[in-house]
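What you see is the complex with one protein chain gone and the rest in place.
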Amino acid sequence: MTLAGRHLISINDFSNEEIEAVLNLADEMSSAIEKGKRLDLCQGKELYTIFYEPSTRTRSSFETAMHRLGGTVVTHAEAQVTSSAAKGESIADTIRVLERYADIIVMRHPLDGSTRLAAEHSSVPVISGGDGAHEHPTQTLLDLYTIRKEKGAIRGKGVALCGDLRHGRTVHSLVIALARFGAEITCIAPPDFGLPDHIRDILKAYRCKLTEYESLEDIVAEGSLVLHQPRVESRESRVESRGGRGTPERSVSRLQTGFMSFLLENLDVLYFTRLQRERLPTGKIGDAAEESYRINRQLLEKSRDDALIMHPLPRTNELAYEVDQDKRAAYFRQAGYGVPVRMALIALLLGAVETRVSEWPKRKTPKLAKDVSGVRCLNPRCVTQAERYATAKFYPVNPQLLRCYYCDWMVQVV
Amino acid sequence: MTLAGRHLISINDFSNEEIEAVLNLADEMSSAIEKGKRLDLCQGKELYTIFYEPSTRTRSSFETAMHRLGGTVVTHAEAQVTSSAAKGESIADTIRVLERYADIIVMRHPLDGSTRLAAEHSSVPVISGGDGAHEHPTQTLLDLYTIRKEKGAIRGKGVALCGDLRHGRTVHSLVIALARFGAEITCIAPPDFGLPDHIRDILKAYRCKLTEYESLEDIVAEGSLVLHQPRVESRESRVESRGGRGTPERSVSRLQTGFMSFLLENLDVLYFTRLQRERLPTGKIGDAAEESYRINRQLLEKSRDDALIMHPLPRTNELAYEVDQDKRAAYFRQAGYGVPVRMALIALLLGAVETRVSEWPKRKTPKLAKDVSGVRCLNPRCVTQAERYATAKFYPVNPQLLRCYYCDWMVQVV
Partner (left out) sequence: MTLAGRHLISINDFSNEEIEAVLNLADEMSSAIEKGKRLDLCQGKELYTIFYEPSTRTRSSFETAMHRLGGTVVTHAEAQVTSSAAKGESIADTIRVLERYADIIVMRHPLDGSTRLAAEHSSVPVISGGDGAHEHPTQTLLDLYTIRKEKGAIRGKGVALCGDLRHGRTVHSLVIALARFGAEITCIAPPDFGLPDHIRDILKAYRCKLTEYESLEDIVAEGSLVLHQPRVESRESRVESRGGRGTPERSVSRLQTGFMSFLLENLDVLYFTRLQRERLPTGKIGDAAEESYRINRQLLEKSRDDALIMHPLPRTNELAYEVDQDKRAAYFRQAGYGVPVRMALIALLLGAVETRVSEWPKRKTPKLAKDVSGVRCLNPRCVTQAERYATAKFYPVNPQLLRCYYCDWMVQVV
């Protein structure tokens, strides 16, 4: 079997076996790079990078990956300004032209589902470099690669995700993949910054062990963390736990001080993401609160010696510079893995390398819902809102619920 | 003979034989691409793309063309911001530096005649990627290639150009080339959007069969088109026809309903261009009018089964998405031909391929007019208005008339 000609828009476009094929090949790419071995696997092939939003790591590492494979690159680094998008051209039209020039396309766009729309109109593989707040699947591949390479495996590892888990596309792709590979997930996010419902629903389907906390509100004098509002594993049990608390603030604090130590001792990976201050609710949350989603020397001291501190970068305040010197700080290595992982992905999608698995398990392609005329996706940032020629499409979740084909938002059917 | 070292600024810089040499080589390039054959014709050669205006198709296809020929590319995608033009550097100075780095240069600039000025200061070939409202010669080459490839020939074919024929540089280069290759041309444009006089004068010189209509003002209930003001072949006859009409609106409508059917039956190619709504005269023309320069299913039904719908892209409203599914829709294929055509052009100008024609007919280089000191071009967008070091130069048309060397505007000599 082959991955040739496939798109990668959501991490769910690939089966676990397919993801592992990418990670295995990335290992080979990595050692080829280290040995300075020249690879001409993609000679004569043309990669297009079409970015409607700024990027340092994603675009760069894709372009270097293509060069290291012997291929060539055409760049649209600021497509919203330098391409015909500035004259109002639709995504579909842009792609229907560029697929005639390119052998493979990487696209980043601010609208959710935009890269899925692009893939629909392309006969050559389209890789998402990030679509709005939706997904960023190649970041997820390199996150998985980092954990596997540095911790030996993903299954059974305790991974904490900390920061803005609502708006970060990086986290959405990652948390699903972690669930699929059997990691144990802890989410730490301020109120209104937790995982979106559609992601939580997907995790539930994977029977993922998920623990959620609403805030690490303060770092107490003795250096341990205080959790304000614990949220326990499922929404049902969360309600119970809320009902059961006494004088909430104090008892919770005490509980959490001890719990935090326990928590940190069981975490293999601490994955931090940007928490944009301007998005935090004013009044409710202040400097101290922001501090509690931040990793610094104090938190490091409490963490395991072999923990991995990860971050998709760029960072703002949530990752103190003092952490950089610590051997557990993995985020620059993590960014560096972008090249071998993306080399592997490009080589596979272009059919330059056949995967080792003799036969893939049959992929179930989910069927679209019928009779949905008149239903529109309610996500204001969904690509179907802006590109009016795009037909709204949905997957049926249950008789009352539809999931948008482009951006994965749920729509209630009345 | 060789095309090596030549510039391409206007489609008139090349003789018909030279154009055919490009198109023939493009055919070879096209089949080489299809066979996945690697071409190293331009290995070690450096192409510079210098774009002062947005571009998707032109820049991309030039860069891919160079890569497919084995050469390398340096990109200035937004030269007005990222180059020394931002510090006020003149076109001449920029080119006099870059010609020392590049083996061949492609330049797009908003001023008419700017690329001619660049070519004057370059010892390496300069190809225009579009200069203001003046010309876009490589678009013309691929338009000709499309017609020749898909209709077998250009001579004798009926080609209708529809939309804004005044401001579109694409159309100006094309209509001249069509005339030179013996196509029969029909122009359909709103009042004040017809061909500019200097283009019409050139066509006259080629004894081109030209028919012009001022508007397709409405689509009548039964689905046939109504032409509001017919303009007959020459300006003289137009005056007559106007004088001869009775109750103009009604009679013309009737006449045109029948005529339109006749017209569509005789058209091999329908070439649409962008009609920018904000440029249309307010009051005079409304939604319905705009609709009449638009191709949709109704118009397709009236057209010949083997007609070719072309468009330089990007489109706005003039080309309904429903047309895309029709086999006659050629515009994405047309854009795709940009790669083989530009490969052929680059290879010829770099002397990497010698043309087959054993000896070219001697090209008549027109002589510049003498004693024109004090005469300035009146085109407000002519490059000579902005780049003051550029000496105004003119070709003599007749004792009373001069044509600007840079932008082709006519100047009356008193």
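Chains here go by letter, A and B, matching the order in which they are written, and residues are numbered from 1 within each.
Following the convention adopted for this analysis, contacts are C-beta pairs under 8 Å (C-beta built on N, C-alpha and C of every residue); 3 or more make two chains touch, one makes a residue touch a chain.
All values derive from a computational prediction rather than experimental measurement.
Chemist: Of the residues A:77, A:372, A:397 or A:413, I need the one that contacts the missing chain.
Modeler: Reading the full complex, the residue touching the unseen chain is A:77.
Chemist: Please identify which residue in B:18, B:53, B:78 or B:184 touches the non-displayed chain.
Modeler: If we include the chain that is not displayed, B:78 is the one touching it.
Chemist: From the listed residues B:98, B:189 or B:264, report the one that touches the chain absent from this view.
Modeler: The one listed residue touching the chain not shown is B:98.
Chemist: For subunit B, which residues touch the unseen chain?
Modeler: Within subunit B, the residues that touch the unshown chain are 43-44, 46, 48, 72, 74-79, 81-89, 93-94, 96-98, 100-102, 389.
Chemist: What is the set of subunit A residues that contact the non-displayed chain in the whole complex?
Modeler: Considering the whole complex, subunit A reaches the absent chain at 36, 38, 51, 54-57, 60-61, 63-64, 67-68, 73, 75, 77-78, 313-316, 321, 332-333, 335-336, 338-339.
We take it that only the chains that are shown with their structure count from here on.
Chemist: On a C-alpha centroid basis, what's the spacing between subunit A and subunit B, in Å?
Modeler: Whole-Å distance between the two chain centres: 45.
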